[in-house]
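Left out: one protein chain. Kept in place: all the others.
Presenting subunit A:
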């Protein structure tokens, strides 16, 4: 009341109606009008006086808010009994009532049953007062000489300091966390050396060293301290090499990611923000190599897509929503008309690696449209060789992934015309693929039966694998292989033999050139390199019986070997045999270009990364 603006100061008084109401409340009826006026004058004066005294207590209490205790103290000052028990949870505890033409505000005092109070459980004791000072400052005060702040930085420096100090007090509020000084993880000299060696080997030219390094990454238990550095290394490396179209290095970096993921002692979730963009870049970038018509960047895309699928499976949670975000990203750029074939391929690969459900809901409905687009390139006037290759790859990719899904979802008979009707341009090809897939599935069922039979003697399987390693993709296997090929695609952790890889790698590289099977080949490549002993438990349903059987036959290593065998064996099945030779050259040429690319200092904008 006393705080009214000055012009009103004279006039603010308690209305006489209030006087009457108050008089009535204590049982005095019929108060003379004159007495009301006199009373209200007096009361308003006293209230103002008390309010002014209460302000004093507020000031000395170093507060900005006037509290009821201030009023109590002011009353005490005047030797008046304070108002006991005027405590309220509400900001303004008054209630309003009207009636009989009068309006009334009153303080609701409920009768309190003491037993209620006694019986209610005690509320939690409020936190006790505590003193907080920034730790480092205390130290500075007690031991170290005072830190002198330079004039230039003083505004920011000290201010931040004070703010930091006060916000540190804020009991873990957001701001406080944000301002918490970032702790750097110091690496020991040995770790630094190790890090240097490993990173150099991973991107170096010596394949043997790289294999060792990757294996070390995938198996060493004490790498968590270096993890932030590795992830930065990878993300920076991808950023630089995408610009320079350095395919080989990108592959090496992706293999590092793979190895990191394979390491059971590392948990990458904290570093996904660096790794995922790098991986996605490798999937969808417009250009990943210097000569897109010759170099096999498709393999890299497939491999990265598989990595992506794996990390989605491992790390996607309801809070970070990695899978749905990634799916959205892929779909968006795929649906874009202007997207180039390379990126288109990446998107489809990325999506299809995410599983049959994704294929069914996102890819199958668009097969017709995609088919039309492919036909436009294939049948239309030759625009450019690159486009044609791209369209070709997209087509085989679609056929490969969709066939298996359709085979499962669509009931036979497989009518070519019907397929053409449903899927347009791709229909007939799909139809033949589906038919193949069906027969394969049937065969595989037999195969499974066979393995169960042979399980007691692991030798046959071993021989099979060896024969495949030998490079003579045996003609007897193809029939077995077809289905497993798609199965292995889904397995998040492809089998990883310890060291017998070098020949396998070579073999796979050859296979690379063959579009459809490229994914597989890269897997083997990586698995052979990383050489981890990672377990195979996470194999998908399709593969599961097989694996179980095998592991039942022999522990650990033997179990993984058959896996390896299947993969390798599967290669020629979907790959056209003639592709082998060209694949080899592709890799070698790309490595040759590696150096050239380094020198060239390309100023191209980085490949479109749609993440």
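The criterion applied here is as follows: a residue touches a chain if its C-beta (ideal position, glycine included) is under 8 Å from a C-beta of that chain, and two chains touch if they have at least 3 such contacts; residues count from 1.
Just so it is clear, contacts and distances are computed from a predicted model.
Looking at the choices "Transcription initiation factor TFIID subunit 5", "Importin subunit alpha", "Probable electron transfer flavoprotein subunit beta" or "Cell division control protein 45", the name in the UniProt record of the chain not drawn here is "Transcription initiation factor TFIID subunit 5". Of the candidate positions A:34, A:111 or A:128, contact with the hidden chain is made by A:128. If you put the missing chain back, the residues of subunit A touching it would be 2, 6-7, 9-10, 41-42, 44-45, 48-49, 52, 56-57, 59-65, 67, 69, 73, 76-79, 126-134, 137-138, 140-142, 145-149, 151, 154-155, 158-159, 161-163, 165-171, 175.
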